[in-house]
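In what follows, a structure is listed as structure tokens, so that the remarks can point back to it.
One protein chain omitted, others in place.
Let's turn to chain A:
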Amino acid sequence: MHSLYARLNNFSAFLSSCLMGLLAAIALSSFLFTAEPKGELTLASVKVFPGSSRRMPTVKQEFTFVNFNISADLTPLFHWNTKQLFVYLQAEYVDSKGVQNDVVLWDSIIRRKQDAVLNIAGRNKYVFRDLSRSFRNAQAANYTLRYNLMPYVGVLTYGEAGRTSEPVPFPEPETVS
């Protein structure tokens, strides 16, 4: 009854259920933090250039280049169960063929609370292209700043921290001399 094996077994079972209970409590506690910080997102410029990609060097297609300004304070999102924030800027638009597009242009990983005050003037990190290879006749695009809160343990949550005040149309492609 009171053999070493039985004692060890009981002890480790108790320890692991305590650990699981604690982890569950921590995971549930993050539902109490419901901050939804808002920031400002403005576009400095949107330009379309003709070109070709590395993968398809012979195919002519258009690329859009976006310069943007972000000012947002995301510190309220940092609580004891926040491992990191994944912040990303995306363009949402419907192109000339009626395809609904969401394209991430820029992203950043924030790991510390003191880095969560964003004042960024940036340009797109990822290629912005269209399936039809042209932005002609595409509808004006909405640009949004979103975040994904990744916890130490528990559920991943998403939110929107800002969006351009009105849809921004794509300009005519510039000619490259």
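The definition used in the following text is that contacts are C-beta pairs under 8 Å (C-beta built on N, C-alpha and C of every residue); 3 or more make two chains touch, one makes a residue touch a chain; residues count from 1.
The rule is short, and it goes like this: contacts and distances are computed from a predicted model.
Chemist: Have a look at "N-acetylglucosamine-6-phosphate deacetylase", "Signal peptidase complex catalytic subunit SEC11", "Related to cullulin 3" or "Mediator of RNA polymerase II transcription subunit 20" and point out the UniProt protein name belonging to the hidden chain.
Modeler: "Signal peptidase complex catalytic subunit SEC11"
Chemist: Given the contact definition stated above, which residue among A:8, A:23 or A:44 touches the chain not shown here?
Modeler: Final answer for the missing-chain contact: A:23.
Chemist: Using the document's contact rule, name the residues of chain A that touch the chain not shown here.
Modeler: Touch set of chain A with respect to the missing chain: 23, 27, 55, 83-84, 86, 88, 90, 97-104, 107, 109, 111, 126, 131, 146, 148, 150-156, 158.
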